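Below: one structure in C-alpha cells.
All protein chains but one are shown in place.
Right after this comes subunit A.
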Amino acid sequence: MSERAPKGASIVFETVGKAFTKPGGGTVSAVDDVSLTVEAGAITGIIGRSGAGKSTLLRMANGLERPTSGKVLVGGQDVGTAQGAALRAIRRDVGMIFQHFNLLASRTVAGNIALPLEVAGVPKPKIKARVADLIDRVGLTAQADRYPAELSGGQKQRVGIARALATEPKVLLSDEATSALDPKTTQTVLELLKDINRELGLTILLITHEMAVVRDIASHVAVIDNGKIVEAGTTYDVFTAPQHPTTRAFLSGVLGVTLPTFLKDKIQDTRPVGPAEEVIRVTFAGKHATDPMLALLTRDLGLQVNILAGAVEEIGTRPFGNLLVSLDAAKGADARAYLERHGLLTEVLGYVG
C-alpha cells in the first residue's frame, strides 16, 4: 500500500443542476448550474450550510443522485448517465465515508471492511489478506473481530475509511465524516485522511459545514450557497481574500477574529456625517504575515490606529495574519492604499460614528 505515484482521478462538474420534484408538483432546485473541477490527487472541501446543496453535489460524484442537467465526470467517465454494471464499476473506483458511518451492525470490523470486496467478487483468500492490510492501515488490529456497537465513534469512522479504501478507489468522497465526532477525534480522523491522500495519492472530495476542517486538510475549497458555487479556489486564497459574504460568515467562526460586541452593535455600513472611525480588516498573507505594518503606517502617515482584534493563523505551512483595526474615516482611503501598496489585503467592515 505504499505506491508513490498519484493514482487519483479528477472530478469535473460541468454546469450541473439537480432539481427535485415536490410531492405537490413543481420542482425545487438543490444544485444550480455548478461548474467545478476537483483536481486529481488533491483534497478539496465543499463548504456550505445545511440545505445548501453540498450533499446532493457530493452524491452526484458516485451516481447516488443523478444530475437533471449538465455532466459529472470522474476520471473522464460520465457518472451522470452510467447505468447498471458500468455505474457499479465506476462506484468501485469511488469510495465513500459517511457522517453516521453506516456500518453493518451484523458484521465485525473485518466483515464490514470485506463487504465491498465481496461485492466486487474478489476471491476469499485475497479478501482476507487485503482486509488484514487495511485494518493495520487504520490501526484497528486489536478490534478486528469486534462489532461496531463495541467501538467508539472515531474507531467506527476508521472502519468506514478502511471499507471505503478496500477496492483501491481513485476517489474518496467524505460526507461530513467528522461532524458526529468530538474535536480531538476529529483531528485524528483528519490526520488519517491526510496520510491516505499523501501515501495513496487518491483524490479526496469532502463536504463539511466546518471551516476548521477545510483549513486543516483541504488544499482547495469551494463555497456553496443556495445550490450555487459562490466562491472557489485554493484554501489559502479563499481564507486570505474571501470575496463572498457567505465565505466571510464561515470564516468569521474559524478565524477567531471577530468584532468586539460593543462595536458590533454600533457599526453601520455607510459613513456617518461628521467625525467617524472606519473599521478595517487587514489580512497579512505570505511573507508579510509577520511584518510590523501598523507601526510603519503610524510612522509614514502619522495615523492613530486602534487594534480591535487579531490573530496569526496557519494554512498548511503558510502563515497569515488577520487584524481588525479602526482609524479616522477621513484618512481611511489613504491608509488602505498604503497597506495594499505593501502587499496587504484590506476590507472595510463599516463605520462607527
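To be clear about the criterion, contacts are C-beta pairs under 8 Å (C-beta built on N, C-alpha and C of every residue); 3 or more make two chains touch, one makes a residue touch a chain; residues count from 1.
The criterion applied here is as follows: contacts and distances are computed from a predicted model.
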Report summary line: From the options "ATP-binding cassette domain-containing protein", "Sugar ABC transporter permease", "SDR family NAD(P)-dependent oxidoreductase" or "ABC transmembrane type-1 domain-containing protein", the chain left out of the display has the UniProt protein name "ABC transmembrane type-1 domain-containing protein"
Query - Option from A:R92, A:K194 or A:R318 whose C-beta touches the chain left out - result: A:R92
**Report entry** Which of A:P67, A:P116 or A:P242 contacts the chain that the document leaves out
**Finding:** A:P116
**Report entry** Hidden-chain contact residue, picked from the options A:S152, A:Q268 or A:T298
**Finding:** A:S152
Query raised in the report: Looking at the whole complex, which of A:R107, A:K266 or A:R318 touches the chain that is not displayed?
Result: A:R107
**Report entry** Missing-chain contacts mapped onto subunit A
**Finding:** 62, 64, 87-92, 94-96, 98, 100, 102, 104-107, 115-116, 118-120, 146-152, 167, 173
